[in-house]
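Below is a slice of the complex: some chains, not all, each in place.
Each chain carries a letter (A, B and C) given by its place in the written order, and its residues are counted from 1.
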Amino acid sequence: PARAEVPEVHISKGYGILYLPMIVMEHEKLLEKQAKAAGLGDVKVGWLELDGGNVINDAMISGNLDIAAIGVPGFLTLWAKVKGNAKLEVSGLAGLSATSLYLNTNNPNIKSLKDFTAKDKIALPGIKTSLSAVVLQMAVAKEFGDDNYAKLDPMTVGLPHPEAYTALVSGKTEVNSHLGSPPYSFMELENPQVHRVMNSVDVLGNISLDLVYAPKRFIDANPKLTAAFLSALEEADKLIADEPARAATIYVQSAKAKLSAEEVERMIKDPDTKFSTTPNGVMQFANFMGRVGSIKTKPATWQDLFIANVHSLSGS
Amino acid sequence: MTMHSTMHSILVDRPEIVRDVSRSTVIADVEKPLSAWERLYRVPLLRKGLILLALAVIWEVYGRWLDNPLLFPPFTAMLQAFVTDLGNGIIPARTLVSLQTLVIGYAMGILLAALLTTVAIGSQIGTDLLETMTSMLNPLPAIALLPLALIWFGLGSGSVIFVLVHSVLWAIALNTHAGFRSVSNTLRMVGRNYGLSGLGLVRHILIPAAFPSILTGLKVGWAFAWRTLIAAELVFGVSSGSGGLGWYIFENRNQLETANVFAGLFTVILIGLVVENGVFATIERRTIRRWGMQH
Amino acid sequence: MSRTSQTVRPAPVGAVGAPADPVAAAVPATPLLEVSGVTLQYKTTDHLVTATYRVDFQVFKSDRYVLLGPSGCGKSTLLKAIGGYLEPVEGAIRLNGHEVTRPGPDRMMVFQEFDQLLPWKSVRENVLFALTTSGRAKGAEAAERTDHYINKVGLAKFAHSFPHTLSGGMKQRVAIARGMAMEPDVLLMDEPYAALDALTRRRMQDELLRLWDDTKFTVLFVTHSIEEAIRVGTRILLLSPHPGQVKAELNSIPPEQLGTAAQAELEARINDMLFVH
């Protein structure tokens, strides 16, 4: 009977420290282990690295992925879109990670969000709809009121984190600010010209930025595998929490990062960085996106977004 | 009339014939009658219209069969989105923004290509320079230019134009240069006989003589300019509000409004058709076709 | 035959022959090539040019048929139509009773243009390729024939040269070698000797006649030179200036009369016919 579930699963992880649990899971073959324990035999796990929310969503809709990690806004967009379409519906499996996004600048005149003028340019990986852009909008909404959530949008420019870092540190371009994630946000602050204007955790709390999701059809057809995945994810989170040094080594190895394990460990241990399967603050995103009209269908509670396995957690 | 009748061995013997041609002066312009089908077949727009219709039908049928409008909507769904955003002015506005950038980048690419090939045709070292630069730089993706673009032009349309030029320049230069080098030696000699050299020779002899190649270069360049523009508007981040079609597509993609994404692409297709059949076809008809350089 | 096809056509009949002449009876039933009432036109973007107007003539097997006429009268156009490259807007061209619809190696053409050699093949390859592709000859036989005819046109030394390294006359000679090597049923030659010097020209003419003696092939030959027409041809078609119409169809003189008063007389006669009107 166990053979009724798929023998092979395709999972996409992203690039960077926020995807550490997935990286650990791959490296330690945790899913294979859990699947075997659940009596599923030797499940083959295909890992892919995909960059960018819409590519992940496209791959998911076209049936090329079974499980994927993605930024919360990207997930919400897809979830709202396919709600009610039995063929395409998706569900969150669990939270993945939370961290702080720093709004850094090399313009000494900027002390707070109020000080941005039309001449300042804030770099984001993608404007208006990316995770960073939504976080910025939420922060702006907090500061200036919901109606003005897009007040800083005209100052944003789309640049990948590495380019934004380079631009900020070199000071040679008109980009003088960056809403960045670790490690770029940390590294920027090592430069004396750069200072921090805002920390997202201070404004929004330490909410989940990334989560893991899967198509409903996959979940319904493969309940054991889904459960095994959740167990594997929990195991990975535990490993990170218990042995940060080892997690850091794994990261450095598998991502072929040029960072030292110590540096990675420091990032893992940062109090703002959390790896947990419990979705935290997802509703903050959902409510905001619903309010400003980015999504047409709003979930009533966070449980609407996730599979039953995690409903008992203290999510939000 | 005299009447010779010679018999060389096996030859057929027959009388000589002499006619008075001057009497039959009225020469009508005879035209071979064509069947209705042939006459219809000769209308290019009709033939092309049929092809387009067929493609649209295939799209529609495949889209419906696939039944995944989020990934690939049927033609009609796309058309609906297109008409809506055409009506409310969004697509026209975005198209305008894109076209402006595109035309500037395209024109600059053409100018630079003209410059480079003129230098190249003038001397051996010029040829080497063009060949080397082309083989080195042409394969480089836009991201390779990102750092330099940021330093030199900053964000926004300056950098987009820079990238556009990069995608247009080499294809046009390659085609033009190959065209120049294929110009027959006789025509070249005729031009030099008139005292032409350097720029004059290029302008008066090489460009018209190599026009089929140049036109191909322009077509390829035009297409690649579009591709690059759409991609570049994402990479180089438009400051919000000023986006073109690329941005329109990107935005809708992020919001999974797939029908609108395809409406944006459909706009690109339409412009491509208009430019091909309006601009390029007219140029071809008035130049190389008329001059008998292409059949 | 040609009389009949002329009388059914109303407009251009101005023939002054001998309709019920007893000699006409000697004409056999089926000409090899029958051109009847052929009008040829070019449609350009700007104009409609009529190249020939209701041209009738017949070529019988083993004829050496010469087309003679002023520059621009449509000789090349006519030859191209017979070659199957152009469709008449009026009238018909029949080869062995079948309408000509497409080109083929049974009618080998020597064009007037210098660019008729394949630039990517050497002199030898140009000839050889024609033979093998058209299936006219294969293997050793093709190679032998190729070398034979290249030798005949005096280009053995240049057998491995590419066409762009040849002089105008040399290119033309390669085309002649190619045409003759094909040993086609009908050889269509468009001013093949125009670019040749007097001596080479004479040699080529002799070569053609010698080949004819061997194989009795049929040749249609366009030339500008009246002398050449008489030397090479057995029958001569005179065309009027643009647009070309048949002015006369004459018999040439047998080879033994060349150089006699008969030649001079015929030359004078043709001269008159072509140039006086």
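Rule of thumb we're sticking to: a residue touches a chain if its C-beta (ideal position, glycine included) is under 8 Å from a C-beta of that chain, and two chains touch if they have at least 3 such contacts.
Source: prediction; values computed, not measured.
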Taking the shown chains as one copy of each kind, please give their copy numbers in the entire complex. A x1, B x2, C x2
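FYI, only the chains that are shown with their structure count from here on.
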Which word fits how the chains touch one another: line, ring, star, complete or other? line
Chain A and chain B: spacing of chain centres that average the CA atoms, whole Å: 44
Inter-centroid spacing, chain C versus chain A (mean Cα positions, whole Å): 83
Scan chain A for residues touching two or more other chains and write them down. none
Mark out which residues of chain C touch at least two other chains, giving numbers and ranges. none
Chain B residues within the chain C interface of the complex: 1-6, 8, 10-24, 26-27, 29-32, 285, 289-290
Help me check something: in the complex, which residues belonging to chain C touch chain B? 2, 11-18, 21, 23-24, 26-28, 39, 41, 44-46, 48, 50, 53-54, 60-63, 87, 89-90, 216, 234-235, 240, 243, 245-255, 269, 273, 277
Chain B contact footprint on chain A (complex, rising order): 53-54, 57-58, 61-62, 74, 77-78, 81-82, 87-88, 121, 123-124, 126-130, 150, 153-159, 163, 166-167, 172-175, 294
